[in-house]
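What follows is a single structure, written as C-alpha cells, with notes after it.
For this depiction, one protein chain was excluded, whereas all remaining protein chains were kept in their positions.
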Amino acid sequence: MIARVRTMPLTWRRTAMAVIAIALAVVLLAPLTSTDVAQQAGLPLITDKLWFRIATTVAMFVTLASAWNIIGGLTGYASFGNVAFFGLGAYGTGVLVSSLRVPFAIALFAAPLTAAAFALLVGIPLLRLRGHYFAVATLGVGVAVGEVVNNVGALGASNGLFPPIIRSDLLFFYLMLGAAAIAVLSTRIILKSRFGYGLLAIRENEEAAGVIGVNTTFYKVSAFVIAAALTGLAGGIFAQWNSFINQENVFPVTYNVEMILMAVLGGAGTLLGPVAGAIVLELIIQTLAGGGSASVYSQIGLGVLLAVCVIFIPRGVIDFFGGRSRLSLRYLRSTLRETSA
Amino acid sequence: MSQFTQQVILGLLLGGVYVAVALGFSLVWGILNIVNLAHGAFVVIGAYLTWTLFAHLHLDPFLSLPIDAVALFVIGYALQRGVINRVIRAPVLFTFLLTFGLNLIIVSVLLVIFTGDFRSVTPGYSGRALQLGSISIPYIRVAGLAVAFALAAILWLILNRTRIGAAILAVGADRDAAQLVGVDLRHAYALTFAIGAAFAGVAGGIISTFQSITPTAGDPYTLQAFAVVILGGLGRVSATVAGGLLFGLIEVLAQSAPGLGSGYANAIAFAVLVIVLVVRPQGLLGRLA
Partner (left out) sequence: MRDLTKRFGGVHALADVTFSVDEGEVLGIIGPNGAGKTTLLNCISGLSRLDGGDIRWDDTSISGLAPHRIARLGIGRTFQIVRPFPSMTVRENTAMGALFGQPQGRLQPHEAQKQADEVLELVGLGEKREFPVLRLTVPDRKRLEVARALAMKPKLLLLDEVMAGLNAVEVEQALGMLRGVRESGVTIVLIEHVMKVIVGICTRALVLNFGRPLAEGPPEKVLRDPKVIEAYLGERYARRQEAADKERPQPPSA
C-alpha cells in the first residue's frame, strides 16, 4: 500500500537534485533582500509580506506532514489527531510568553516538550489499538484536547492568548524553515537506522516484528512521541508568529486531514514525499483560499481534492518519480480496480 | 433526589437521540467496515430538510421524517455507488480521508445555502411537557425517543426478516460467499449505506425539534456515534440501543458534574471511547469487529 524508500533513475535524480538545490538557495537567500541592510544597498525586494506568509505556512506544513509521516507513514499507525500536538505546542509556548512573560527563545523549548509529554501519556493506551479504532481514537484526542483547552480559564478560555508581538517576518520564516529541516533530517536519520527498520517491520507485520525481537510498544510510542515533538515545535513557532492563539486556530480539525493528505499524496513512508506533498498541496490551498483559508470555497476545494486524491492516487505522487509507474489512464484504471468493490 | 431523577430521565431521552444517530453508523461500520466520517453531515441534512419543510410549508417535523429518510436514502445510495465504492477495498485510511472530504464538502455546501445562522424547528407543542411533581418530561423528547425505538425495531426487522436484510448480513459476514450465492455486491453495499444514511436523516429530523441547527452541528454527532458503537458493541441492534441509552446517561450526568459543562461534549465522548477501548474493547454487548 505505502511506498518504501525508492531510488529514482540516475538522470532523473541528477536533474531533480539540481532543481532542488537551486530552489533551496533561492528560498534561503531571497528573504535576505527584505532586511534593512539589503534595502539600503538598493537590492530589489523579492519577498514581500505575502511571500513570507505563504512561505512560512508552507514550511509549517512540511514540518507537520513529515512529522505525521513518522507515525503514520513509517510505522503504519495513521493518527487522525496530530493537530492536538500542534495546539499543545502552541499553548505550551503561548502560556509562557503571554501569562508568564518568559522570553520567546526560552519558551519555544516548551512547545515540543509539552506535545511530547502528552503523546507519551495518551500514546501508551492508544497505540494498543489498530486501524479504525486507533484512527478515530486519535481523532477524538484532537477534538477533545481542543475542547478542554477552550474551557480552561488559565489558558485564556475562548478568548485565547495574546503573546507579546514580535514583528519579524524574516525570523519566523527561518524558524519555521528550521523546524522543517529538523523534521526532514530526523526522518532521514530514522530511515537509515535500526529504529527505522523496526518501525517498518511494525507497519508491515506487527506480530512478526514482535517475534523477531522488536519491542513494538517502545518503538511505536517513540515514533509517536517524536512525531508529536516535531508537530509541537511548529505549533510553538506559530503561536508567536501569529501573535494570537485560540482553540480555532491551533486545533483546526482540517489540519489533521491536510497533513495526512500531504504525506499520502507525496508518498507516505518516503523521505521527501511529505515535503513534496506539503509544498504542492499548501500552494493549492493558498490559491483556493485567495487570502482567507477558512473560506467556504476553499473547504469545498479541499474536500474535492481529498476525494480525488484518495480515489485516484492512493500511493502518492512519488510513485511516478520512482519510475515505477507513469501517470496514465491505465495506472488510474488499475488503481481503481484494485480498490473498488 | 428528584434532581437526580430528572437528570436520569433527560439522559435516557438524550440517549434515544444517540440511538437514532448511531443505528445507521453502526450498520455501515458493521457490514461495510466503513467508519463514515460524513455521518454527522447526513444527520444535519436531515435536520435542514425538516426545518425547510417546517419553515416554508409548515409541515409538522414528525411528519417530515419519512421524507428525510427517502431523501437521505437516495443521497446515500448515490454517494456509495458512485464515490465511496471506489475505495472500499483500499486500506482504512483512505475511506477515512474520503468520508472526511465528503463531510467537508457537504458542510460547506450547507453553509453556502443556509449560512451559519442557527435555525430551530418549533412546532406549537414544543414547549409542553409532562409534569410529575418537580420532574418535567418534554413531550417532544419523548416522541423522539419513541421514534428512535421504532427505528431500532425497523432495522432489526429489515435485517432479520427480509430477503434484502439477509443479503446485507451475508455480505457483511463473507463477501465472497455472498457473491457466490448470487448477491449483487455493489447493490448490496449501496443499499446498506443508503439505509444508514436514511436513518441518519431521520435522526437529524428529530434533533431539529429540540436543538438549534447550524451546518457544523453534525460533527460532534459523528464522534458520539463512534463512542456509542464502541460502548455498546458492534454487530447487533440491541448493542447500539444499549450503547446509545447509556451514553446519553453518561453525558448528562457528566455534564452536571462540577467543573464540567456543556462545552465538553466531545471530550466526554472521547473519554468514554478510550476507557471502553482499553478496558473492554468489545463493548457491552458486541462482538469485536
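Order of writing sets the labels: A and B. Residues in every chain begin at 1.
Following the convention adopted for this analysis, a contact is a pair of C-beta atoms (placed from the backbone, for glycine too) under 8 Å apart; a residue touches a chain by one contact, two chains touch by 3 or more.
Note that the structure is a prediction, hence the values are computed from the model and not measured.
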| item | value |
| --- | --- |
| Contact list for the unshown chain, restricted to visible chains | A |
| Hidden partner chain, touching residue among A:Leu43, A:Ile106, A:Ala208 or A:Val308 | A:Ala208 |
| Interface residues of subunit A (partner: the chain not displayed) | 2-4, 192-194, 197-198, 200-201, 204-205, 207-217, 269 |
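Going forward, only the chains that are shown with their structure count from here on.
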| item | value |
| --- | --- |
| Subunit A residues within the subunit B interface of the complex | 1, 72, 78, 80, 122, 125-126, 128-129, 131-133, 135-137, 139-141, 143-148, 150-151, 253-254, 257, 260-261, 264, 296-297, 299-300, 302-307, 309-311, 314, 336, 338-341 |
| Contact set on subunit B toward subunit A in their complex | 29, 33, 35, 83, 85-94, 96-98, 100-105, 107-109, 111-112, 185-186, 189, 219, 223, 226-227, 230, 261, 263-267, 269-271, 273-274, 277-278, 281, 289 |
